[in-house]
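Here the complex is missing a single protein chain, while all its other protein chains stay put.
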Amino acid sequence: MKIVQTDFSISTKKRNQLIDITSKVGLSVSQSGITDGDVIVYCSHTTAAITINENADPSVIHDILLTLEEVIPHHRPGYQHYEGNSDAHCKSSLLGCSEQILIRDKSLQLGTWQGIFFCEFDGPRSRKVFVQVRGE
Amino acid sequence: MKIVQTDFSISTKKRNQLIDITSKVGLSVSQSGITDGDVIVYCSHTTAAITINENADPSVIHDILLTLEEVIPHHRPGYQHYEGNSDAHCKSSLLGCSEQILIRDKSLQLGTWQGIFFCEFDGPRSRKVFVQVRGE
Partner (left out) sequence: MKIVQTDFSISTKKRNQLIDITSKVGLSVSQSGITDGDVIVYCSHTTAAITINENADPSVIHDILLTLEEVIPHHRPGYQHYEGNSDAHCKSSLLGCSEQILIRDKSLQLGTWQGIFFCEFDGPRSRKVFVQVRGE
């Protein structure tokens, strides 16, 4: 088995923002030389996440962010964390800090409408994403 | 390392439905000839998901669907996506489009009460699930 590790950085612009990183992950896969296997996309932060959802119509992302903000508002009576970003920590755990995508025939095996997103919940910040491509 | 990729299709019957696919995944594992490793179960759609939960008492699934529908109702003021299924996209990201289960002694290493479910949130539809078994 071959293991290829790559990292990349990303600058977010808003407090809550989903950024399409599909092409960055796809580049790691094509440069790895791996034909069959998988890729792990891992967010190394506790107020951000990785998710897979539709990247065709940008209104889908708008509606996901709207839902998250209404279900988990910025402020909630009883929050104790002094940084004031407890909502971002909650969203991070709910969406999860990593995704795993299969590789077949040297390509990301995503569904027709699927894209990979970095989810910022406490921006703007500079963020780091770990990518590990594994296979044969 | 051996990598065995299989796909299967599934027809859902309702808008919101959890379907037990444990035996389908188990069959992919037993047919792979792999003794130790893991299996990735991946949903290639953006209005559906994969989750692991109890498959003994069907009322657990009823209660999970009820909770999701009440926390993320079908319609929400402010939604912009023209297809009217933004709730399904949100549920997909919250539950996640894949699960990974360990393989030990040629079998799925699930807990006593755990089953693997395909989660339909915008059915009825015909859906596709990717399965990759990896190991030795």
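Lettered A and B in written order, each chain numbered from 1.
Keep in mind that, in the parts below, contacts are C-beta pairs under 8 Å (C-beta built on N, C-alpha and C of every residue); 3 or more make two chains touch, one makes a residue touch a chain.
Note that the structure is a prediction, hence the values are computed from the model and not measured.
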| item | value |
| --- | --- |
| Option from A:H45, A:H62 or A:R104 whose C-beta touches the chain left out | A:H45 |
| Residue of B:S11, B:Q31 or B:S59 touching the missing chain in the full complex | B:S59 |
| Among A:N16, A:S32, A:S92 or A:Q109, residue touching the chain not depicted | A:S92 |
| Missing-partner contacts on chain A, residue numbers | 1, 3, 5, 40, 42-46, 71-72, 76, 78-83, 86-87, 89-90, 92-94, 96-98, 100, 128, 130, 132, 134 |
| Interface with the unshown chain - residue positions in chain B | 1, 36-38, 51-54, 57, 59-60, 62-64, 66-68, 70-71, 94-96, 99-102, 104, 109-114, 135-136 |
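Please note the rule applied: only the chains that are shown with their structure count from here on.
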| item | value |
| --- | --- |
| Whole-Å separation of chain centres (CA-atom averages), chain A against chain B | 19 |
